[in-house]
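A single protein chain has been omitted from the complex, and every remaining protein chain is retained in its original position.
Order of writing sets the labels: A, B and C. Residues in every chain begin at 1.
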Amino acid sequence: MPDVLFRVDLSKPMAEQDVPGHNRWHPDIPAVVSINPGTEFRIECKEWTDGQIQNNDDPSDVRDVDLTRVHVLSGPIYVNGAEPGDLLVVDILDIGALPGSEWGYNGIFARENGGSFLVDYFPEAAKSIWDFHGIYATSRHVPGVRFAGLIHPGLIGVAPSHELLDRWNARERELVATQPDRVPPLANLPEPRGAVLGTLKGAEFDRVAKEAARTVPPRENGGNCDIKNLSKGSRIYFPVFVKGAKLSVGDIHFSQGDGEITFCGAIEMNGWIDLHVDVIKGGMAKYGIVSNPVFIPGPVEPRYTEYLVFEGVSVDERTGTQTYLDAHVAYRRACLNAIQYLQTVGYTAEQAYMILSTAPVEGRISGIVDIPNACCTLAIPTAIFEKDILPR
Amino acid sequence: MPDVLFRVDLSKPMAEQDVPGHNRWHPDIPAVVSINPGTEFRIECKEWTDGQIQNNDDPSDVRDVDLTRVHVLSGPIYVNGAEPGDLLVVDILDIGALPGSEWGYNGIFARENGGSFLVDYFPEAAKSIWDFHGIYATSRHVPGVRFAGLIHPGLIGVAPSHELLDRWNARERELVATQPDRVPPLANLPEPRGAVLGTLKGAEFDRVAKEAARTVPPRENGGNCDIKNLSKGSRIYFPVFVKGAKLSVGDIHFSQGDGEITFCGAIEMNGWIDLHVDVIKGGMAKYGIVSNPVFIPGPVEPRYTEYLVFEGVSVDERTGTQTYLDAHVAYRRACLNAIQYLQTVGYTAEQAYMILSTAPVEGRISGIVDIPNACCTLAIPTAIFEKDILPR
Amino acid sequence: MPDVLFRVDLSKPMAEQDVPGHNRWHPDIPAVVSINPGTEFRIECKEWTDGQIQNNDDPSDVRDVDLTRVHVLSGPIYVNGAEPGDLLVVDILDIGALPGSEWGYNGIFARENGGSFLVDYFPEAAKSIWDFHGIYATSRHVPGVRFAGLIHPGLIGVAPSHELLDRWNARERELVATQPDRVPPLANLPEPRGAVLGTLKGAEFDRVAKEAARTVPPRENGGNCDIKNLSKGSRIYFPVFVKGAKLSVGDIHFSQGDGEITFCGAIEMNGWIDLHVDVIKGGMAKYGIVSNPVFIPGPVEPRYTEYLVFEGVSVDERTGTQTYLDAHVAYRRACLNAIQYLQTVGYTAEQAYMILSTAPVEGRISGIVDIPNACCTLAIPTAIFEKDILPR
Partner (left out) sequence: MPDVLFRVDLSKPMAEQDVPGHNRWHPDIPAVVSINPGTEFRIECKEWTDGQIQNNDDPSDVRDVDLTRVHVLSGPIYVNGAEPGDLLVVDILDIGALPGSEWGYNGIFARENGGSFLVDYFPEAAKSIWDFHGIYATSRHVPGVRFAGLIHPGLIGVAPSHELLDRWNARERELVATQPDRVPPLANLPEPRGAVLGTLKGAEFDRVAKEAARTVPPRENGGNCDIKNLSKGSRIYFPVFVKGAKLSVGDIHFSQGDGEITFCGAIEMNGWIDLHVDVIKGGMAKYGIVSNPVFIPGPVEPRYTEYLVFEGVSVDERTGTQTYLDAHVAYRRACLNAIQYLQTVGYTAEQAYMILSTAPVEGRISGIVDIPNACCTLAIPTAIFEKDILPR
């Protein structure tokens, strides 16, 4: 087992850990440790809400979650020799559950705390608990479904530079300003309340808390990409924006469907992740990897033969309004079509929704040029169901 | 070999075939043949532009293509006993090239005839010719690339009812009306010029030509979905909107990347397709398949181990403007990131663009809830390249 | 479509074709055509028995087959510039059925004409006819089974040198001599009766017919390897033993299980095969490929998620006698275990046997060192069955 460079005590909030992590992005959050390229190490992670969700049948904790506290991240890890312009090469060697914590949850967010992809259809909070049986997960709340996990960190990224952070804050502020009174807002701007910033204290804490970006969206540094295929065995190439790269990780998912559509969202879990890091000097320019990370998925994704695939096109299903190549609408319709189908084979709408958000379903942009309709598809592996769900 | 129910003569335009097909959607286009459920049959198809593109090195035919003539379709096939409310079950048994026509083309549309997904970066027409070597394709215009085809009909669908057609026309008219002077328009409204409507003649032709929907977008009837995984061995469930279902097919692609991003778009080819049809009576209500087709992909998709995956987030790359969960923008950025990378390993931007549009690249909606950024990914199988393209 | 370099008329025996092929191995069988490295071409092939088996329900043709006439091969093709010591690189670009001949057969050989792998359990001849539905096969004699073909040439090889041929004949004569009165004999020695030797005539025919090796076993030249994974898209490296290499091909199988255990054996068919050839000068020594061909399988093998796997160990099931690491016995027992199982889910023993010989079942040498038992496994993809066959 590689050395554990970041430990978590599940009985305490992130702010009270012996070495606290962070839940905001900022270049000035101090690194917790420095390592050399070539090092293998283990990082322990709390689930993204910092322990607010319980293993029970009551979704009120999902409804009442305090989102100023997310996502609690482990790190940053300072990589010696990494400098702006380099590529940080991160191998995900393995990922697992923390002993005694072999379960996770999926939640549908209520409209009042942000809602989910299908908020207009599912305005209330809901929750399902998933138990891990080695590589498999099942849920007492979604009977008849069992699948192998495609375990991955929902969030892994490097620190932004001051310049990049400023750009993030500027563009997100502008977006919010287009509908300043919207509830929920169009983006989450810096929010000192609930901030955890490692060992920062006092005035420095206050300054950083005011400037630091929220962790919700994926951005140029990677971050909360929620890419289900970024799983065991993957190799990621991150652009480096600050000295030491400052790698952080969290939000481990046992499994997730493409889109993470219930928002809370995959099967969220506490866990550990084993990493190996290396540096390609000057790699950003050499390979043109400047805007976003690039990665190679691992070789052990669960294999499936048979999928049932739902299509969606970009016509608003409520109003019948034609949109122009809106992939967001097309994917929503594919999801709704799948939920409608799964109800005919015995699931409630909520269960169907949570299946799409937790199981290894594939969400694809199939056609994006056939004006005015984008076509998206959602593919469900039929082997995850105990019974035959095909039309006959 | 199953009976050929629709033949094409590649030396003649669709309108002059012994039995002409059609290039518009309308319930009153007469069926070319009627068959019973359980029948296996072959359909021959012309490439979608009706023979306007030549096997040469000059992209002017792509630039000057007459789009009023697309997509030329073979059919409609009337399935005895199929009625509104049923599901038409179509098995794609096999697909192939017409003898003597073992090549296809990919084209980037110029801005003046509609442009492509990345029109702002590629405003000029371009063309690549792809030669088929059994299951493989190569292009003299894109050296060092070879891949197995994931051959599929870009367009397969059933006839709309009058009511459904009216709905299409209304919603697309409304969209166009939002920017009536836009060039190109936001959607292609009914256009009598260039219409081919089977054996219709005279006043009936004129009436239908004025009402019939263009074939460009995918819609509730399937149609131009351009789903690369709808390949050999797939089973499709179509909602039936008119008596006899009236199945039509065309726009065969030897291979395509998700999104068909150059618009013209995949590797476009003449070909044949072997189909088997059946009917599930009352299946629309029974399975809730009412808005769009559902399908099961076939078991012989080319297999790849290793992908290089590019991420994109929904910030406009030209202005830096933050959009709200716009998957269209996120996918564009993933594509642009891939094109930038492929230029560092020796391809021109145009070649890279055409690789993304022809090779079996996977386009995924990875995250669609992490406000304000959608995250899309584009995965390129590295085995399609003769040389190693990974960062080292 | 590439040029057809060898044509067959299915209404005539191989000896009466305009350009006859051959059914023996000998360096002096004249080539039918010469080609340059880099050429793509098509070869048409008759099924291996030269048309003796009919599409009906009567297995008497399998019982009475004249085995002096097998395997009818198309070729030899002379590759310009290929010389002993080189590697002949053959790409299998595609394979298909001849129009109007979209069916094949599987037969259990009766004890009197050689028997099959399980001859002691299946001493009588049996036959199943398989109909091709595009990429799929079904049989009226084996209901409830449908699978995608893994189409391949059972036999593809280059000509032996005189020296190599002499070695073959010597070693096989010695084997036969160990049990000279055995019926059937332990090997098939040269047999002038039934020989087809291309355009050879007169004394030269007689000489060659007396010397030429039978095509039944695989040998150093490739030949009748019956490797199911040598399918579409494969690349083969053959050692070259004579000037021009003299490539021949035949015995096309629509599908086969590992081992080809009923002996007649796969789904045997008439068909065509598209090939591309190239030469690596001096490749035999450079890569140490001197004893047998080496190949890279193609990327479009049908994919399966779920297999039911049967184990067998090398204890003779009839006598209880322990053998020493005999993989032959271990694989026989795995097959018998599978047949016993399939009988509990509704198949006759003969049907089960033919399923194992035709469907894409995997036969593996799992353990070969754990004295005194070899362990072999046979894996059946469960998706080939219409109904669920798992134990519950």
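Quick note on the criterion: a residue touches a chain if its C-beta (ideal position, glycine included) is under 8 Å from a C-beta of that chain, and two chains touch if they have at least 3 such contacts.
This structure is a prediction, so every number in the text was calculated from the model and none was measured.
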Which residue of A:172, A:220, A:274 or A:306 touches the chain not shown here = A:274
Out of C:101, C:138 or C:337, which touches the unshown chain?
-> C:337
Hidden partner sits against chain A at residues 1, 40, 91-94, 97, 99-100, 102, 133-136, 148, 232-233, 274, 276, 298-304, 383
Can you name the residues of chain C that touch the chain not displayed here?
-> 87, 89, 114, 116-117, 167, 171-172, 174-175, 184, 186-188, 216-220, 222, 224-229, 237, 258-263, 265, 280, 283, 286-297, 299, 305-313, 315, 317, 320-328, 331, 333-334, 336-337, 340-341, 343-344, 362-377, 379, 390-392
In the full complex, chain B touches the hidden chain through residues 303-306, 383, 388
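In this section, only the chains that are shown with their structure count from here on.
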Quick one: how far do you have to rotate chain A to sit on chain C, C-alpha fit, nearest 5 degrees?
-> 180
Using mean Cα positions as chain centres, tell me which chain lies farthest from chain B.
-> C
Between chain A and chain C, what is the separation of their C-alpha centroids in Å?
-> 51
Separation of mean Cα positions, chain B and chain A [Å, integer] | 32
Residues of chain A that touch two or more other chains sit at 305-306
